[in-house]
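In this view, the complex is presented without one of its protein chains, the others remaining in place.
By letter and in written order, the chains are A, B, C, D and E; residue numbering begins at 1 in each of them.
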Amino acid sequence: MDNNESIDSLWRTIQDETERRVKAEPVLASFFHTTVLEHTSFSSAVADLIANDLGSSSVQPMMLRSVIKDAINSSDEILEGTMTDLLAAKEKDPSCKYLSEPLLFFKGFKSLQSHRVASWLWDNSRHTLAHYFQSRTSEVYGVDIHPAAKLGRGIMIDHGTGVVIGETSVVENNVSIFQGVTLGGTGKETGDRHPKVREGVLLSASSTVLGNVEIGRNAKIAAGSVVLENVREGATVAGVPAKEVRQDVSNVPADNIDHLIE
Amino acid sequence: MDNNESIDSLWRTIQDETERRVKAEPVLASFFHTTVLEHTSFSSAVADLIANDLGSSSVQPMMLRSVIKDAINSSDEILEGTMTDLLAAKEKDPSCKYLSEPLLFFKGFKSLQSHRVASWLWDNSRHTLAHYFQSRTSEVYGVDIHPAAKLGRGIMIDHGTGVVIGETSVVENNVSIFQGVTLGGTGKETGDRHPKVREGVLLSASSTVLGNVEIGRNAKIAAGSVVLENVREGATVAGVPAKEVRQDVSNVPADNIDHLIE
Amino acid sequence: MDNNESIDSLWRTIQDETERRVKAEPVLASFFHTTVLEHTSFSSAVADLIANDLGSSSVQPMMLRSVIKDAINSSDEILEGTMTDLLAAKEKDPSCKYLSEPLLFFKGFKSLQSHRVASWLWDNSRHTLAHYFQSRTSEVYGVDIHPAAKLGRGIMIDHGTGVVIGETSVVENNVSIFQGVTLGGTGKETGDRHPKVREGVLLSASSTVLGNVEIGRNAKIAAGSVVLENVREGATVAGVPAKEVRQDVSNVPADNIDHLIE
Amino acid sequence: MDNNESIDSLWRTIQDETERRVKAEPVLASFFHTTVLEHTSFSSAVADLIANDLGSSSVQPMMLRSVIKDAINSSDEILEGTMTDLLAAKEKDPSCKYLSEPLLFFKGFKSLQSHRVASWLWDNSRHTLAHYFQSRTSEVYGVDIHPAAKLGRGIMIDHGTGVVIGETSVVENNVSIFQGVTLGGTGKETGDRHPKVREGVLLSASSTVLGNVEIGRNAKIAAGSVVLENVREGATVAGVPAKEVRQDVSNVPADNIDHLIE
Amino acid sequence: MDNNESIDSLWRTIQDETERRVKAEPVLASFFHTTVLEHTSFSSAVADLIANDLGSSSVQPMMLRSVIKDAINSSDEILEGTMTDLLAAKEKDPSCKYLSEPLLFFKGFKSLQSHRVASWLWDNSRHTLAHYFQSRTSEVYGVDIHPAAKLGRGIMIDHGTGVVIGETSVVENNVSIFQGVTLGGTGKETGDRHPKVREGVLLSASSTVLGNVEIGRNAKIAAGSVVLENVREGATVAGVPAKEVRQDVSNVPADNIDHLIE
Partner (left out) sequence: MDNNESIDSLWRTIQDETERRVKAEPVLASFFHTTVLEHTSFSSAVADLIANDLGSSSVQPMMLRSVIKDAINSSDEILEGTMTDLLAAKEKDPSCKYLSEPLLFFKGFKSLQSHRVASWLWDNSRHTLAHYFQSRTSEVYGVDIHPAAKLGRGIMIDHGTGVVIGETSVVENNVSIFQGVTLGGTGKETGDRHPKVREGVLLSASSTVLGNVEIGRNAKIAAGSVVLENVREGATVAGVPAKEVRQDVSNVPADNIDHLIE
């Protein structure tokens, strides 16, 4: 099954789920129609979702929608990222029971999709519009991701409030990020100064990673930790400043979401 | 004096205070009228407050108001919870000088009342609408409380930004919660996996409690702490991970709001 | 060059930058015009910016604009504060490349300007309207500053989400504050109970300072730290609770923004 | 079949029609839900319809809705009037094919329902609020009916733009009124000074009736006529000033809608 | 008593009337505050009234307000015109019982004030902005007055819907104009081609005056008439095309508002 098929199949699932919700909760009928049912494609639903939330009294949602459409149509990357994020949220968050939930309700998920568009704008030298997306995403969802940051696929940002991801950060595929996490720079130099987070990493709530450090594959950053140095593959680190408390290279913390330190 | 009398008397106080404010600050006259003065009952004011803030371009405030009214009218529980939260905010927050302030200005207080409605919806198997309330409360106030979480009365959420309270959490009466607090789960299992917080507990700013642990009566969780184990009644815990630094069963930290560790 | 000249020159720079952006990004033309180009003075642009963001369905932006104008016209203090904050953001944030960026995009910067107006209202005994500004700033930008708090000039609040600054706090000139920082009180007494932060201090992400303690000149509070005691001039403190890890009186952490602990 | 049954049956027809439209035209799904489908009763749909259209930046639709509900609940008169107007529009307007059309699309019909509420307010000595309804109805629909005017049931106002009905006018049951019709006063005295229009009358487009004159049962006022004197039962009058051109007491012009003069 | 005193006294009356209405009708409290009570001067109330109604998604009311303020402050003419219009409406319309009613409720009155600003803009060579005022006034109130038309003082436009007044029209002081009246041009030449209406004239409902003709002092144009030639002072004309039916130089039809032809 190729990606277009996957996206179509996922989109049908979302529409079926939403169709059933309309019957169960007519109070939200307009919401379901606007968000899902009146769209003929997944890309149209995603474009409207972001355009509506990020529009403002001086930037019409219609203008944003057209930019988002351009971004989505430019390559398959954005929508495939969106799809894998959706699957990740459904799979990793035990309170998420339907594929449609992140689309309808999760500001972490919505922030990621806004970033995917901002990132495309940045790569096409439209820095100011990219900053507009960043700025509105920070105001509306409380998630502040610099458009130059490089994020992979299948990422979950849970709850989202207070998350900050700096300009030269790299977040690889399949990373789980909780509320209050900072991937910050240090110093005033403008060069490469933010964390590189490898696949499978879990960044627990309110943890802070600062500087151009590497968080190795399958590492776990415990809640409330402050990380200022490289973290080894598979390591669990905790504390302020964070110290390694164990190492297990084969476990994937981003999947298990076990926040315990040992 | 029974509860209805209390609510009536509290409502009269709020109206009197607001009446005086109109005279002092005509710029806000419309705001005071919309929020307080044009309502004939406390329940009407509360319903409008939440409905207006949580409405969106595809869910009309009027639809929400009617749901909130149903919730409030279903039993005395919601409004009594609202009343005790109001009294708690006034009593515990030294910068809060009037009963009307939380209603007019505090997003922590408003989040709690939105949750009380969401919780009623959840208990009546209207999960999707409950999620809508949760989701909008997270976007508008920065406070993310799962509708299945069980919260008592007389709770204060101060400032509120970044607070997250997970699905199987229990927060008993008279608990004080500050900005950036997480009551989170651990692991991916869907069972009972969030903290149980007993009466009189103080959860200081940016503290994180993870897993199905019990925070004993009158315990104090110091600012920035990360708690992964049970905390004894009356204990003060601090650090990452948190360790007990003292115990005083008779003191009620939620009332004193003394954030100091010793 | 006196201050009026400085402000005029800074305003011309902002207009020139924005003029060029219109050409490069017509999608945002309305946004640039509303925010910058249709204004004949810096004070008019600042007044509209805040009025538009903090207005609501029951408080018209026009009413707020007129209050903000009164505040700005009452003395040069507010606008000079705004100007130095703008210069600070541009100088200290390596991802900020233009003077116009904070005005257009930074919620930390906008929160500070809203506070400058709220503070003027508070000093003129218009406490309720000051609380309205505080409350809306908390809802819209996620930054909660009590209007009675005393803030100096050239302050940078970076990212902003989750910042809380209490009633009797003092923040002197040239202080840098990151997301998730709390300057909180302790205890329920209503007297002087919040931190005094001296010039040149750096408050890193998610750090918490509680009580009427003094953070000495040029001190650095490391990310995630919890400070409950005075911090010496030039000291770097870290941990929960925070301990001094070094001292360097001559360095200015607020300028260097080096979040590293040693 | 009593009136409550009629209203219930009519309401079911409207819902069925609208249900089918949702399937045929998903672009309007939110519109159909907001207007019809999410309501559990005809009265709720009518109340929201008017409240939404007549609300403004300083009068919340929710406040209006509650007033309209009071009016509708006070007696069966308003809703029965609404029902007969709906049936009249469907029966008399050959381009109206469904019972739901006037509710969804006809500003003449909506103006009448707004007037029914304004009239109730006027009779309950709430003159100012009645004027608000009149004034907003004039701005939004272009139909200006003084709240003291007495209108019967089964009235059709077709197209509506420019219709003016003065303070002491009486319009009996089953009258058809086209765009641009004036029922005006003459002189400055404040007494009874507007037309009395009896049952079955047809007032064609752009006709003007001035003064306390009687338009007899089943009369027809031709398009563009100006009537300054009584018109006999069954008479057709035409011209400026209008002259009787024929008389036929048995015909009901309001039903036939034959605008021809002979 | 000079004009400033008159305006102040009139403004106090409006405020007193409105103050009493707030008590009688709390549902409209926000409306009364926004429209009248929160303003410290008549000019501020008038400016906000028009700015709020004519703003749109791409022209902020705040920008319009500032233009209107400039117009009002440029000379006493506009506000004196406004005052005399208010007095005229109160005096001539028997259903108008309070000075505050036109300000709160009459779209004819509001159209005139919008025109007074548009006219000032036109005279200051700001033709495009003048057209914006004309265009929005036509959309919002249904009254279309070219900004170059010259209107005097003490004019009443009653009901207003459908009124059109062309580019080179002159309407002198104390003229009464009803719904559906056209003062139109004829031919395609761009020169002086619209009616000149002298003092004291009554233009009854749906009457049409075309071409550069003079409607003499105290003339009366009967309802539905079409006037294509000069009308003598004091003459009453009626019909299509209009013919003189009587003459009475001493009567002032604009004051008596007697629409009868003889």
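Simple rule for what comes next: a contact is a pair of C-beta atoms (placed from the backbone, for glycine too) under 8 Å apart; a residue touches a chain by one contact, two chains touch by 3 or more.
Predicted, not measured: the structure shown is a model, and the values here were computed from it.
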Exercise for review: Name every shown chain in contact with the chain that has been left out of the document.
Suggested key: A, B, C, D, E
Check your understanding: If the hidden chain were put back, which of A:65, A:126, A:159 or A:220 would touch it?
Key -> A:65
Exercise for review: Quick one: say which of E:72, E:104, E:226 or E:252 touches the chain that got left out.
Suggested key: E:226
Point to revise | Among E:92, E:146, E:198 or E:259, residue touching the chain not depicted | key: E:146
**Study point:** Per the touch definition above, residue among D:46, D:72, D:88 or D:140 touching the missing chain
**Key:** D:140
Point to revise | Missing-partner contacts on chain D, residue numbers | key: 21, 24-25, 27-28, 30-31, 33-35, 52, 92, 94-95, 101, 104-107, 140-142, 159-162, 178-180, 204-206, 222-225, 238-240, 255-261
Point to revise | Touch residues of chain E, complete complex, unshown partner | key: 56-60, 63-64, 67, 126, 128-129, 131-132, 134-135, 138-139, 142, 144, 146, 161-162, 164, 166-167, 180, 182, 184-190, 193, 206-208, 210-211, 224-226, 228, 240-241
Revision key, fill the gap. The missing chain sits against chain C at residues 26-27, 29-30, 33-34, 37-38
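By definition in this document, only the chains that are shown with their structure count from here on.
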Check your understanding: By the touch rule set out at the top, what is the minimum number of steps from chain D to chain E?
Key -> 1
Review point. What chain is the most remote from chain C, judged by the mean position of CA atoms in each chain?
Key: D
Review point. Centre to centre, by mean C-alpha position, how many angstrom separate chain B and chain E?
Key: 54
Revision key, fill the gap. Shared-interface residues of chain B (touching two or more other chains) are 27, 30, 33-34, 38, 52, 58, 60, 63, 142, 161-162, 180, 206, 224-225, 240
